[in-house]
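Structure below; questions to follow.
A protein chain is absent from this complex, but the other protein chains hold their places.
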Amino acid sequence: MATRLRARHHLTIASAMLAFALVAGACSSGGSGKSGNGGKSTTPSTSNAKPKEGGSMTFALEAETTGGWCLPEAQLAAGGIQVARAIYDTLTVPDSKGDYIPFLAQSVTPSADYKTWTIKIRPGIKFQDGTDLTGQVVKDNLDEYTGLTDSTNLLLRFNFDQVKDVKLVDAMTVAVNTKIPWVSFPSHLYGYGRVGIAAEAQLKAGKNCFKTMIGTGPFAFKGDWQVNDHLTVVKNPNYWRKDKFGQQLPYLDKLTFIPVTDPSRLTSGLQTKLYDLATTDSTDVINDLSSAHTNGTLNWDQDSKYPEITYAIFNTTKAPFDNINARKAYAWAVNSQEYNQIRQHGLQQRAYGPFGANVLGYVPLSGYPAGEIPPPTGDTTKAKAFAASYKQDTGQNLSFTYTTASDSSSLQSAQLIASYMKKAGITMSIKQEEQSANINDVIAGSYQVSGWRNHPGFDPDDQWVWWHCADTQTPAVNDPKLNEKHIADPGPPVNGNNCDNLVNFSHFNDSKINKDLTTGRENPDPAARKAAYEDLNLEFTKQVWEAWGYYSIWTIPEQTNVNGVLGPNLPTATNANAVGNAPFPGLTSGTDVSGLWKS
Amino acid sequence: MVATITNLTPGGPPVVPDESLTYVVPRTKRIGIGGWLAIGWLVIMMLGIIILPFVLHNPSSAGTLASKGIFKVPGHPLGGDGNGNDMLLELAKGGRNSLIVAVGAVLFGLIFGGSLGLIAGYFRGKLDTGLTSIFNVLLAIPQFVLALSLVSVLAANGVNSQGAPQPATFTRRLVVLVIALGIVSIPILARITRANSLQWSQREFVLAARAQGASNLRIMWREILPNVAPAMFSIALLGIAVAMVAEGGLSILGAGVQGGYSWGNIIATGRGQFQTTPHIVFEPVVCIFLTVLSINYVGDIVRARFDVRESTL
Partner (left out) sequence: MRAGLRRVIQLVIVVLCVSFFSFFLLQLVPGDPVTSIVGFSSPADHKAIAHELHLDQPLVTQYWHWLSGFVHGNLGQVYYGPTGRGKVSTLIGQSLPVSLQLMAYAMILTLLIAIPLGVFAAYRAGTIFDRIANATAFGSIALPDFALALVLSYWVGVKLRWVPSSGYTHPSDDLVKHFKTMVLPSTSLAVGQIAAYMRLLRSDMISTLQEDYILMAKSKGIPNRRVLWRHALRPSSLTTLTVAGLNIGALIGGAVVVEVIFGIPGMGQLLFTAIFERQFVEIQSIVALIAIGYVLVNFFIDLLYAFVDPRIRDARAAL
C-alpha cells in the first residue's frame, strides 16, 4: 500500500514540476549560430532610434499551454513562460551579467545570516484590474508558491521547500524566513521567469484561476484565448515602467501569441511574414531560416551561453544503468559529432556538463581529466570494453529500452542512437509514447533511459531540486553539527532510491553533489560557490550520472521591422524607468516584450 | 439516391459511375499500352518489395547518406532519409506494410461485407432491409472520419497497473488499422455483393438447385458466389487503392502504423525536414500515386472485361 501511495505521490507532484523539465526530442531541440556568434544579439535592437508607439505583432510559440496560467500550479514550458512574462512581472530579474536585481521589489535584502530575506515592494504599482500591488498580495502569492497556504498545491513547493514562513512586515514589506542560510534566494523569486505576482482576484478565482490572468505586466489579458489557435493580450496603459526617453511602455497596442508546433509551419510562417517573431530551439527551423538570416531578410537573436541541456537521462535505480559501466558504454558509443551533423544540421554545441559557458560552475574542456569524457566521435572500442565490464559485473549482456516522445524527429533521433549502440554490440530497443506519457514514465521511474531537456542556465542553485538527494541515513540539514560532519566526510556515491527528493528523476544520491549543492546554496563567498559548482560538474562527469548531449540554443527569429526584442533596460531601486542595467541575454525564459516596437 | 462507389480516401474524389473512360481506358477487352504500363508498375513494385530488402544495404556510416537527395550518392539512386538510410530500401520496407494494411483491410471487408451482402441479396425481405440499413448507417459517416475515429480509439494507449499509459505495439496498431479500414470497406463491398446476388438468385439454375432441395448455404456458396465474385473482386481492387490512400492520410495524422515503416509513415516522418529534404516526402508520394493510378486503370479494364456496372450498386 505504501508503495502505491508513494507512486501516486510521485506523479501528482512531479507532473506539476514539468514546468521546467521537458522531454527533449532526443535532442531534437537546440541550435547555435553556425557562425559561432552564440550569445551575441545580431539585431541592432539596442540602437538609439526612438521607438515608434502603437501597432500589433504576432508572436509564434513552440507550444500551447493548455493548462493555463494559474502560476503557482501551472505547467509552463518556454512558450508558457513567454506569455506569463507579458502579463506578469516577477519580484526580481537577472540583468545582463546574470545577477538578480529587484524588479517589482524595490529591494531584496538578506539578514546577516542569510536566513531572512526582506522584500520591499516598489510603490505605486497597480494590477491590470486596478488594485494596488501591496505587501499583502505579495505574501499571498508567495504563500501559494511555497505551498504554505494550500497543501494540495504541490508544484513549486519543492523549489521553496526550505522556506519556513512568509511574514508581512508592513504594508509594503514582506519577510521570507528560511530554514537554512539561503544565499541565492533572489534567483528563486525569478524562478525561470515564471514566479510572477498575480492579483488577489486571480488567486481567489478557484477553478477559473487558470484563465483569469491578472498581473502587473506590460500587457493585459482580456479573455481572448482560443486554445491551440491564439492568445491575444492588449497594452496595459498603466504599466509602471517607462523607457529611457520617458516614454510609456509597452509600445505595442496588441500582441498575439500563436502556438505553432509544426517546425515547417513555423519556418514558412516566418518566411512569408505571417508571424512577426517567434521563439524556437528547433535546429530544423534555424537551419531552414539561416539563408534568410544571411541575406538580411530576417533577423534573429540567439543565445548559447545560458542554455538548457539536452541529454539522455538514466534511471540509476534500475538495471542496467545502476551500473556505471553501462552508463559509460552508452556515453562512449554515441558519435556525438556525427549525430550533431545528421540530426541537428551541425548547429549544436556538445555539452560536457550541465552548465553553459556563461553559467556559474562551467568547466572548460581543459578542466576535465583526460579520458574521463567521451570524445566527440565516440569510441566504439571503448564502449565495447565498458559493455564487457558490465557483463563481468552482472553476467548480463548490455541491453536496454530507450523511451522517446512520439514525434517523428524524436523517433529518428532514437533510431540513430540505436544504430550507434548496435555498432558497439549493445542492444537498444525503442519505446515510443506521447510526450506526456513519456514524461510521466520518467517521473514514475518506469524507464531505463530517455531523451530529456532541462537545467536552464540561471543560477545553479535553481538546479538543487533536480539533483539534491538525502537518503534516510543522511542527517537532517537543519542539524548543523551532524551536517558539518557529513560535509567533512562524504561517503561513496549511492544509487539511492530512498531519496527524499521525488524530482531527482535519475535517483542518484551522490554525497559529493549534495555537499556541493549545500555549499552553493549557503556560502556567501562567490569564489566558494564557483568552486563548489565546478566540483559538482566534475563529479557528474566522473559518475556519468547522465549522458550529456548538447547545449540547446534558443533563437528568436524576427522580421526586419521588429525592434527591441530583448526588452528595455532594467529599472533601478530608485527609478522605475529604463535607466539601469541591460536585460539578461539568455532566452530560455523568453524575453521582456514591453520593448517590442515596429518600424 | 443513386449509389456509387464511395470512397474512403481522405477527400479523394469518389469514383463515379461513368462511361466516360472511353478516351482513357478503351472499353474494349484489350489491355493496351496504358494497361501494360500499369501492370508493369504493379509487378515491379511487388518484386521490389519482396527482393530489395534482401539485396540493398545501408551504408556503414550514417553520415554518408543522411538527407542526401536523388542521385547524389552513387549506388543509392533515391538518396537517403534523415538518418542516412537508403530511401529505396525504406520504400521497399514501407511498401510492404502499406500493402499489408490495404490488402488486409479489403480482405476483411470482403469476408464480412461479402457474406453479409450475399445473405441480404439471397434471402431478401426483412433480413435484407435490416442489413441494408446497417450498411446505410455505416455509410452515413464520412468514411475517412469513421476510420480515423476507430483507429484513434482502438489504438489508444492502454494503461498499466500503476496507471501509466502503455503505448500500443506495432502489431496491434497494424491489426487495428486493418480492422478499422476493413470496417469502413464493409458497406461498399456488401452493397455490390447484394446487388449482384439479387439478380443471380432469380436465375433458372438457382431455382433449379433449390427445387432439387439444395441447402441455402450450398446454393449461395456453389451457385451464386462464383457468379458474383468477378464484381466483388473488381470493386475490391479499387478498395485496395482507396485503403492505401487512407493509410497515408491516417499516418500523416499520426494514426497510422507508428514505430514501423509504411509509405504514409515515411511521409509523416519526412515532413519535419520538408524544406531542405523534400525528396523524403515526395518519393513515397509518387509511389502511392503510381500504385493507385495503376490499380484504378487495371480495375477499369477488369470491370470492362466482366462488364461490371457500378451503377448496379
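Every chain is named by a letter (A and B) in the order it is written, and numbering of its residues begins at 1.
The criterion applied here is as follows: contacts are C-beta pairs under 8 Å (C-beta built on N, C-alpha and C of every residue); 3 or more make two chains touch, one makes a residue touch a chain.
Keep in mind the model is a prediction, meaning the values are calculated, not measured.
Set against the missing chain, the residues B:I219, B:I267 or B:I301 yield one that touches it, B:I267. When the omitted chain is restored, the residue from A:L148, A:I180, A:A205 or A:L274 that touches it is A:L274.
One chain of the complex is left out; on subunit B, the residues touching it are 1-2, 4, 6-16, 18-21, 23-24, 133, 136-137, 140-146, 148-150, 152-154, 156-159, 163, 165, 241, 245, 248-249, 252-255, 267, 271, 274-275, 278, 281-282, 285, 288-289, 292-293, 296-297. Annotation for subunit A: contacts to the undisplayed chain at residues 8, 11-12, 15, 66-68, 207, 210, 226-229, 260, 262, 264-265, 268-269, 271-272, 274-275, 434, 436, 440.
In this text, only the chains that are shown with their structure count from here on.
With centres set at the average Cα position, the gap from subunit A to subunit B is 47 Å. Residue ranges of subunit A in contact with subunit B, taken from their complex: 4, 7-8, 11, 262-264, 267-268, 284, 287-288, 338, 341-343, 406-409, 411-412, 415-416, 419, 430-434, 437, 440-441, 444, 446. Taken in their complex, subunit B has these residues touching subunit A: 61-63, 66-67, 81-84, 157, 162-167, 254, 258-259, 268-276.
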